[in-house]
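Here the complex is missing a single protein chain, while all its other protein chains stay put.
Each chain gets a letter, A and B, in the order it is written, and its residues are counted from 1.
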């Protein structure tokens, strides 16, 4: 069971206790649900009124925050500090998959690093290489010549096709498919003739990929997911897409063939990015937008087809007033008619 | 083989035969495809002209409907009555999965209720509990400490992660993932640091979940799917979302983190609901809309960002007339110029 004093936790997160340092924490929780023994956190000042009433034994807060009647640990980034404590507790509570389950099918010419765990019914094909301490859960398929780095965690029922290259510390959630054929055909009359997809997918270190994501292999060369990028559930990455480092892609984002996403970009939910388009680094694309042309670095975009965010929202504001504008147009027309009649008479 | 008289079927559905009660029904079909021996149904009066010409031997109709030259069974709700007959036939024709397939991997500390069926290559982890008469089909994964109720039907290649709680009579279709990690990171400089997702998913009784749906586990506490809610294919439910009872969510609907959907709400296809937003009970969100703010109970919404349906469609109607408005604006400008010139001369 997890059991740490506030002093120990402050040490772990690099924070400072204000209050009784000997209080014992045995769990964590949200500010509303917390009870005695729990540690909670306050990242958003808007929840300050809830902090006084929380059942938690202590609160992780920002450097300048005090809660009357509650012990706190002050840190630079309470959200990050909290995630460190969460990680510690998760280690205590999650049993690690160890060893190779007898029902796993591992090709004799596959290479497994030290400490690899393979769940039931896992398949590892010929010449695949699995790095040290990587865990592959039940029913997952690893194709021929595919390489996984160290300390990866691949959840159940994932499919990684042949010749894919995956770095270290990569997490892939269930139902996801990496290395499916790109969607490419040559048109001959009305017939679509399949263009074999000879390339691969490269996933760099520290990437996390959600559930039921599809990442297609390149026509040739590679589809690339840059280091530290995090992909939500049900995202589509087409062939030859190049995604930079530390990007965020939210559910139902679809990136069409050969598009490029720069480092630290954010692609929100249900966004479509057209083929061969380039989205600059630190660009932000708002939900449900459709990107049809290159986006400069650092720009926020919105709409279908997307425009720069402020211009797009200005147009939206005017759109809502359209019924009023139409009415005004009618009134002006009548006034002009009156003026014309009057002027006709007066002249 | 299925074989029932109209009299027997009328008894089953609580209806009244008008015509020969001894006619024998051996199958069911749509009104256009039906042939002799089939029962069909007429729910929408718009298809009345097809009814006279159907090859079916009899028709399930509303209480006040007669079809010349065709035996009918009149009921309050012909669509529901038809589904009852369908269910009966399905029972006759679908063999039930019985027993535990020898290739299934069941942890010795998992608990299986009476009458549980496990298909080939199913995995049931430690301390999982499966209720009576629940059927789990080939290749499906049930994680540690996960609980399934009675009479559930889990189709092939489903993934239910650890510590998930599922009620009775729940149906989950293939490729679906329940309990994947919520998409949560703490930002430290440019790096996204994973926040462990310590909560779970609770799915109440009588829920049906389509194929390739993703339902993330909560950061802490639970993601909730209320009793009787029906979820179509390829829907995304993020962490800590709370969905009420008897809701309908259509394909590609995406519900972002901590959003709340009230009872009996309908979320149509390709709709996005932003994080922390609340959609009231009996609200209806039209297809492809984007919900960015709270929706009052019983309200119909449309657009991106969504507005109340009538206001949104009024704006749309004006939008279509924009080319005409622009032309009128130009004409008024010219008329005013003429007036100005005239008035300048005349004054």
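Details
The working rule: a contact is a pair of C-beta atoms (placed from the backbone, for glycine too) under 8 Å apart; a residue touches a chain by one contact, two chains touch by 3 or more.
Note that the coordinates shown come from a computational prediction; the quantities given were computed from them, not determined experimentally.
One of B:212, B:285 or B:300 touches the chain omitted from the figure, and that residue is B:212.
Note that of A:8, A:33 or A:221, the residue touching the chain absent from this view is A:221.
Think of the hidden chain as still there; on chain A it touches residues 103, 105, 121, 123, 126, 139, 141, 143-144, 157, 159, 161, 175-177, 180-181, 183, 185-188, 190-196, 198, 212, 214, 216, 219-221, 234, 236, 238, 252, 254, 256, 270, 272, 274, 288, 290, 304-305, 307, 314-315, 318-319, 321-322, 325, 328-329, 332, 335-336, 339, 342-343, 346. The chain not shown here touches chain B at positions 28-30, 33, 77, 79-80, 82-83, 86-87, 89-90, 95, 101, 103, 119-121, 137-139, 155-157, 171, 173-175, 208, 210-212, 228, 230, 232-234, 245-246, 248, 250-252, 263-264, 269-270, 287-288, 304, 316, 319-320, 322-323, 325-326, 329, 332-333, 336, 339-340, 343, 346-347.
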